[in-house]
Each structure stands twice: as structure tokens, then as C-alpha cells.
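What follows is one structure encoded as C-alpha cells, with my remarks underneath.
One chain of protein is taken out of this complex; the other chains stay put.
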Amino acid sequence: MNPLSVVVRTICNVFAWFMIVFGSYVIVHGHLSPGGGFQGGAIVATFMVLLLVAHGGKRFLDWVREGLFSAAESIGLLIFLGAGLLGMSTTFFYNFLAKSGGLFGSPVPLGSNPGVLNSAGTVALMNLAVGIEVVAGLSFIIIYMFKGIRIELDEEDEGHGR
Amino acid sequence: MRGWRILYLVGLMVVCGLFFGALQDIHPFGEPVESAMDDYFIARAQEERAVNNVVTSIVFDYRGFDTLGEGAVLFTAVTSVVALFRKGRS
Partner (left out) sequence: MVGNFPFVVVGLLFAIGMALILFDKNLIKIAIGVSMIESATNLFLIVLDYRTGGSIPVYTLAGKFEKMVLPTPQALTLTSIVIGVATTALMLSLIMLLYRYYGTLDVREIRRLRG
């Protein structure tokens, strides 16, 4: 694929970091506002699509490292399973961190309130783990479906001028 | 039109007719029929689990086992796509 013109590349360089920050906000505040792991992960995965479309295929494939995404996906799923197995003394997936005063435990006042970030025990931990897994998984799908097209990538890029 | 196309059109009409026949008996829009389980979730989510978002507490805490299955489905789909596009040795 050929890279697009200078205007599109400049706006992509400026706008891509905003997408990462907004997606991380949606993932981390999953227990206070509508959102969570899956929705925020889909927002951050469109960062890879924007890079692929704006900078062309040859430069994108030279930059990406696949070992990082493979490790991130496996670590995300393992943390999710571990957070479920740690409360095994009562039952599977028991919320043993809620209202305990430790890492994510603070009680919440009843009724409508502005949210408390420190609350909601293992739910906040599982949000982070699922968010990392969805980002890595969707990026993997995009990279490999692009590699499967198998067009000849020329030595000289014919863009829309410089 | 050929023969098999008429057969497909008759099948589509039968499915649509069955659906609109079932639409006469459905409950009116805006008054759900059984809501005992959801009233329990809405009333108890803040005192027991200390979570402000009731939907997230259902996905990750009250019904966390379904989310485990969904993580497995996503992992399998990614592995299958990678395995389909691998360059062979021939």
C-alpha cells in the first residue's frame, strides 16, 4: 500500500496519541461510567488501523514487533484467570477485595454519588486485564490480514507527491 | 424466475409470516414481564460489591463465568487467523 499525502500524515501523527489517552480513560474508569474492558480495547485498536492507512504498508511492517503483542495477549488472559482463582476459598470468581481496605477496597455511599475511584475490588483489576488482551488480539488480526494480501511492495513508494 | 428462486421466496415469506404472527402475543413495549432477578441486582450492587456501575458488576462479578468463555473465544479466533495466513515451506 502506498502512503498518503503530507497533510494526512501530519494529522495522523498529532491525533494518534489522543486516541490512546481516551481509550485508556474508558478502560480504567470501567466501574464508574459506561465503558469497561471491551469497549476501551476496541478504541485503542483503531490506533493501529490509523497508522497502517496513513503511513503505508512497507513502513508499518518494518516498525511493528509481534513478540510484544503475543506476550501482552497471553499475560492479559493469565491475570484474568488468576484474579478469579485467588478467591477460591469461598467460591470461584469471589470478589475478595471489595470493602477490605486494601488495594481496591473502599466502601461506596448509597444512592447517587460522584464516583470513588478506589472502590470495586477485583472488577477494576479484571477491567485492566481484559483491556490489554483485547488491544493485543485485535491488532494481531489486523496485522495478519494485511500480510495475507501478498502484493508486491515496490522499492520506491509512489505517494501523492511529497 | 427459475424454480429454485421461487422456492426461496416462498420460504422467506413463511419465515416473515411466522414472525409477524408471533408479534401479536408479545408483551407491550416498556413493561417487562419478569424482573425479580434484576431488582435484586439493582438493590444490592452498591452495598455488597461496592460498584457504581451495575452493568459492569453483572459482566465481571455476578456472571463472571460467561466472560471467561468470551475471552477464550477471542483467543481462539486470533490463533485461527494467524494459523491461516502462515507461509508454507513448499
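Order as written gives the chain letters A and B; numbering starts at 1 within each chain.
As a working rule, contacts are C-beta pairs under 8 Å (C-beta built on N, C-alpha and C of every residue); 3 or more make two chains touch, one makes a residue touch a chain.
Just so you know, these numbers come straight off a predicted model, no measurement behind them.
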{"item": "Contact set of the excluded chain (shown chains only)", "value": "A, B"}
{"item": "Interface with the unshown chain - residue positions in chain A", "value": "32-34, 36, 38, 111-115, 138, 141, 145, 148-150"}
{"item": "Hidden partner chain, residues of chain B it touches", "value": "5, 8, 11-12, 15-16, 19-20, 23-24, 26, 28-32, 35, 37-38, 41-42, 46, 52-55, 58-59, 63, 66-67, 70, 73-74, 76-77, 80-81, 84-85"}
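Definition applied: only the chains that are shown with their structure count from here on.
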{"item": "Touching residues (chain side chain A, partner chain B) in the complex", "value": "30-34, 36, 73, 77, 80-81, 84, 92-93, 95, 98-99, 105-108, 110, 113, 115-116, 119-123, 126-127, 130, 133-134, 137, 140-141, 144-145, 147-148"}
{"item": "Residues of chain B defined as touching chain A within the complex", "value": "46-53, 55-57, 59-61, 64-65, 67-68, 71, 74-75, 77-78, 81-82, 84-85"}
